[in-house]
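Other chains of the complex are left out, but the ones given are in their true place.
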Amino acid sequence: MNADSRAYQEGEDLDHGPESMSRTVDLNCDMGEGFGLHTFGMDETLLEVVTSANIACGFHAGDPATMRKTVRLALSKGVAIGAHPGLPDMSGFGRRHMEITPDEAFEMTLYQIGALDAFVRSDGGRMAHVKPHGALYTMASQDEDLAQAVAEAVYRHDSRLILFGLSGSALVRAGERAGLRTASEAFIDRRYTDDGRLVSRRHPDAVITDPEEALRQALMLAGEGKVVTRGGKEIPVQADTLCVHGDTIHAVEFARMVRDRLIQSDIRLQSPGSAL
Amino acid sequence: MNADSRAYQEGEDLDHGPESMSRTVDLNCDMGEGFGLHTFGMDETLLEVVTSANIACGFHAGDPATMRKTVRLALSKGVAIGAHPGLPDMSGFGRRHMEITPDEAFEMTLYQIGALDAFVRSDGGRMAHVKPHGALYTMASQDEDLAQAVAEAVYRHDSRLILFGLSGSALVRAGERAGLRTASEAFIDRRYTDDGRLVSRRHPDAVITDPEEALRQALMLAGEGKVVTRGGKEIPVQADTLCVHGDTIHAVEFARMVRDRLIQSDIRLQSPGSAL
């Protein structure tokens, strides 16, 4: 029944061949990023939209009460649950790069995964994936040693977990080397360079602000595994999962539009683990 | 040699009857209470002495690096590992009572158990027990609702875990009701009232400062399940595990004396779970 709520257009299941594999995509969103009395985002509404929830684990955001509540909400909606470990930087929301060693990356990832998993299992669920947060995500996308440390922490905790990482990054490669399943993440509202990287946020055109353009990019990523770069080239980008945001009501509305458009285009929305 | 020192008189195993059950005792100690560069206690030496290690989980002390290091050390010495969850009060070392709800007690206990367990399992071990720390221990000894919340968190995480609690306390009762195995903890260096409670620390004679007297109490607790109270009465006290300290070099020396005296008196030292 969980599976149902994550897998749309069930009727197509039998006849889609290998090429239609790319016509399945996951929608993921960060959640549970409140802290104490501070609420953050609109988790409940978002859980009607996404297929994977990345739940904060107490280092950059989240606390035990918020984690438990968010886990239960996700379980009740049948959304796949992932740990969203971050740097120990509450006041910077885990977004400031910190010069950590691979050992520290391993330890902070494992600690947070373990803590969240306790909540998931105590409510009868199973953690499906891990997506590092903020600066930890970025650092592990670029630095092979940090990527390997994060991947090992995930693998050592549970080798069935799926590691979410930036498409084409060191993190995805490290996950594969470690023996993990991975999900390559692509971005709906970020522009890509001709060589498949994200345009740096320092550039004025880093973010796509026109909703229609972003929707087109979502469709092209999910449906064809391609993107039109800032330079106008069409290049391949593996897009197993698309990231949507839930920090404003407008973000949630846009996420719903993305979801509706994908479904209308016969793209199946499901979490990577639910296909197993 | 280490293994030897923790499972004595193996040959007796077959013929000891119910009365000899009381002639086995666990020695437990809090560990891993360093934080960042701050070291605390003499964990490595202590692990030669005790049979159970209660490892701090990051709320009152401990951090991921210290947890990992301490877990590995305990595994290498064959000492049983327990989680030592505390209140979220680093600057007060988890010793200040906080007015938490049963839900909060459940959540903070589960979070910390999960985090420590990830380190234990990632190094191939199995967590054996949980002993709440400081004010959480005291509060759960006295308050039935908090006791039940802690016991439920332990049970929900792993029903095979052994809950350590003050002998005769609400916490031990709650553990039993929840379906957990429990270990009743007694104190070598604390005086007891005639009705089996610890003399409050506010009284000048709360703590036994004479080492010989403390050693006699250790032997009587472990060997006969009895204690001589402050009023001079001999009363029964269930003593499955005795708490020793490791925060000073003198404490460690005394712990070693306790251990030697128990062994000389034919009392077997072993962790509660190792008998299974």
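All chains are identified by letter, namely A and B, in their written order; residue positions are counted from 1 within each chain.
FYI, a residue touches a chain if its C-beta (ideal position, glycine included) is under 8 Å from a C-beta of that chain, and two chains touch if they have at least 3 such contacts.
Since the structure is predicted, the reported quantities are computational estimates derived from the model, not experimental observations.
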Identical protein chains in the complete assembly, only 2 of which are shown: 4
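The rule we apply is simple: only the chains that are shown with their structure count from here on.
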Fitting chain A to chain B on CA atoms, where both chains share a sequence, rotation angle to nearest 5 degrees: 180
Partner chain A, residues of chain B touching it in the complex: 58, 64-65, 67-68, 103-104, 107-108, 110-119, 121-122, 153, 156-157
